[in-house]
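One protein chain is absent from this view; the other protein chains keep their places.
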Amino acid sequence: MKKKFICIICPNGCEIEVRYSEKGIEKVSGNLCGRGLDYVKKELFSPERSVTSSVEVRNGSLPLVSVKTSKPIPKEKIFAVMDEIAGIEVEAPIRIGDVIVKDVLGTGADIIATKNVDKRNV
Amino acid sequence: MKGSSSDFIIIGGGIVGCAIARELSRYEARTILLERESDVAMGISGRNSGVVHAGFYVEPGSLKAETNVLGHRMMPKICHDLDVPYREVGKIVVAKNEREIKDLYKLKDNGDKNGVKGLRIIDREEIKEIEPEVEGIKALYSPTSAILDPFLLNVALAENALQNGVRILLNTEVTDIKENGSFIVKTNRGEFRSEFVINSAGLFSDKIAGMVGIDRYKIYPCRGEYHILDKNRRHLIHGMVYPVPPREPGGLGIHLTPTTDDNIFIGPSAEYIEDREDTANTKEVMERLYSEARELLPKISKKDFIRSFAGIRPKLIKPDAKKPEDFVIEESIDNFINLIGIESPGLTSAPAIAKKVVEIIKRKKRLKKNRKFNPKRKAPVRFSKLSDEEKSKLIRKNPNYGRIVCRCETVTRQEIIDALKNPLGARNIYGVRKRSKATCGRCQGGFCIPKIVEIMEELSNPSIDELTLKGNNSRLFIGRTKDLRKND
Partner (left out) sequence: MIERDVDIAIIGGGPAGLSAAIAAKKSGIDNILLIERNESLGGILNQCIHEGFGIEIFGEALTGPEYMQRFIDKVEQLRIPYMLNSMALDINEKKCITVCSPEDLIKVKAKAIVLAMGCRERTRGQICIPGTRPSGIYTAGCAQNLINLKNYMVGKRVVILGSGDIGLIMARRFKLEGAEVLAVVEILPYSSGLPRNVVQCLEDYDIPLYLSHTVVDIRGIKRVEEVVIAEVDEKRRPIKGTEKRIKCDTLLLSVGLIPENELSKMAGVSLDPITNGSIVNENLETNVKGIFACGNVLHVHDLVDHVTLEAELAGESAAAFVKGELRNESNIKVTAGKGIRYVLPHLISGKKDVKFSLRVMYPDRDKKIVVRDGERILKKIPRIRINPSEMIQFNIKKEYLKGVKGLTIELE
C-alpha cells in the first residue's frame, strides 16, 4: 500500500511517500531529513494530536476557560475526549496550568487550563 | 385577548400604518395596530432609499401627486416634532443626451403642475458647481428634495402613537377577517373586534382586502436591489443624483442617494418577481447597478461597497402595462379602508395619506380631540453626533456612555441598552440596528454583535430562541458551545 504525507515538522513541508504493508514500512522517499521519517512512522501507525478546546466555568468572570491537552493524544480518541470534557464545569478562579482533568480517558495526558479566569464580581 | 373591542384596527406597522396610528391618536379612540413581524419597519418601509420627493415624478391630478406634495410640506415639522433627522440635500436629475433633455423638461412641467417650488433646468457648468464629480450635459435641479432615515421615522411615529394611547402588538399576524356588524380580526394571538379596519399591510394588502371579499386588487411584486457605499465616499456627491428615468414604467433608473448617516445608496433596480417575500440580491443586477452607477460617478469602486439589500414594490400594474397605477386610498366596503399599492412616493406621502384616512373616517364617525395628545417625542441620544463637551458631560453622568460597543458607528453601551429597552418591545439585532445604527458600519456587526448579545443577556437573560437577528425563528445560535457534545 502507498500513502503520501506532507511533513509538518519544519517549514520545508516535504512530500513524503511511504510504501507499507501489514508487516511494516517497506520504502520511504521524499524526506530531506530523519525527522520526516519519524513523523511518517508515527502518522502511519499511531497518529497523535494535541487538542485545544474550552470548558464551562462556574462563578467566573468568563463563561468558558480555554484548555489544552498536556501532551498529544491518540488521534482516534479525540472525539471521546471532547465528549468527556463537554460535561465538566470548573469553579473559578482558574490559573494557566491548572489541571482540569487528570489523565483524561487513560491517555496519560491531562486537560490543563490555558487562560486565567477570575471569580465573578457579584 | 378574546372579545376586546376597539374603534380602529390598523393592520401593518410600516410607515403608513404608524403615520395613521399617530394621526388617530390625536382623537379619543381605542386604536390597535397589529404588526406580524417582530418590529415596525420590517417590510417595504425598512427597504427603501429614504427620499422625501418634491413631487415632479408623479402624475398631476393623481392621489400620488396630491399626497406627495402635501407629505413633502408636512415632513420637516413632523421630523422636528419627532426628533428624527431631515436633510434638504436637493436632487439633480441628469441628462446625457438630447432625448433625455426633452424628458427633463417634461419632468419640470410635471413638477410645475404639481406646485413644486424651486425647480429649474441647469446646464453643464452649474452641474459641475453643485456636483463636481458628476458627468452630464443638462439637469433638473430640485432644491427642496430631501432625505430622512425611514427606520428612525417609522419607529418615532410608532412610539409617539404608543405614547398617545395606541396599542401596538408585534408578532401578531392577521389570518382572517369576519364581518358581523363590526369586524372580527383573527390573528395568531387571538381575536380582535373593531368598528373600523384600516388595511396598510403593504405587500400583503391585497390578501388582507381579499379576506373581506375585495378581490379586484392584485399586487405584482417588483424588486429593487441596492448597494450601500462606505461613508468615506460620502464626499463624492452633495445631494441626490439621478439619471433621467427610463421610458418603460418599471422604476426610476439607478440613483445615487446619500443617507442621513452619510452612506450612499446605489439603486434601486426594478425587476418583476414571483415571490413577494424574496428580497434576495442577484448577481446580474448587482453587476448592472455597479456599472450604471459608474456612468454617473466614475470614482466609485467595488471595494467601497459595505452591504447590498433589496426591497419589493407593491405594484398594482402588470409588468407589461403602459402607464403607472395610482394609489388606492378608499373605503372599499363600509368602515374598511384600503391602502393598496403604496410604492414610491409612499414614504413622502405617508403623513398625507394618514390625514386622508382620518377625513374618510370623519365622514362616518364623530371624532373627539384627545386633549392629552402630545405631538412631540424625544429621540434617544446619538452620542456620535455630540460635541466633545456634550460627550464629556454625558459620560460623567453615566459611564455607559463612555464604553463604545459599535466602533464603526461610534455607538455606546447606553445607546444599545436604550435600543433594547425600546417601548415597542422589539428585542433583536435588527431592532438595535434600526434605532442605534450599531452593526451598520463597515464591519457589519463583526465586532459588535458579540457585545450586543452580551448586553441582551444582562438585560433580560433571553433563551436561545429569543436571541434572533430579526425575530421569528431567525435564531443567532443553536445553543451553548458545549451543547452539541452534551446532547450526543
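The chains carry the letters A and B, assigned in the order they are written, with residues numbered from 1 in each.
Operating definition for what follows: a contact is a pair of C-beta atoms (placed from the backbone, for glycine too) under 8 Å apart; a residue touches a chain by one contact, two chains touch by 3 or more.
The model shown is predicted, which means the values in this text are computed figures rather than measured ones.
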*For the unseen chain, which displayed partners does it touch in the full complex?*
A, B
*Out of B:Ile101, B:Ile121, B:Ala379 or B:Val453, point to the residue that touches the absent chain in the complete complex.*
B:Val453
*Taking the entire complex into account, which one of B:Arg216, B:Lys302, B:Lys318 or B:Lys362 touches the absent chain?*
B:Lys302
_Of A:Val28, A:Leu44, A:Ile78 or A:Ala92, the one touching the omitted chain in the full complex_ = A:Ile78
*asked:* Just checking the interface: what residues of chain A touch the absent partner chain?
replied: 6, 8, 11-13, 49-54, 56, 62-64, 66, 68, 75, 78, 82, 86, 96, 114-116
*Please identify, in ascending order, the residues of chain B that touch the omitted chain?*
227-228, 277-283, 286, 302-303, 305-309, 388-389, 391-392, 395-396, 399-400, 402-404, 407, 410, 412, 442-447, 449-450, 453-454, 467-470, 472-485, 488
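Assume only the chains that are shown with their structure count from here on.
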*Please work out the Cα centroid separation of chain A and chain B, and write it as a whole number of Å.*
53
*asked:* Taking the touch rule as given, give the residues of chain B at its contact with chain A in the complex, in rising order.
replied: 480-482, 485-486, 488
*Could you please specify the touching residues of chain A with respect to chain B in the complex?*
54, 56, 64, 82-83, 86-87
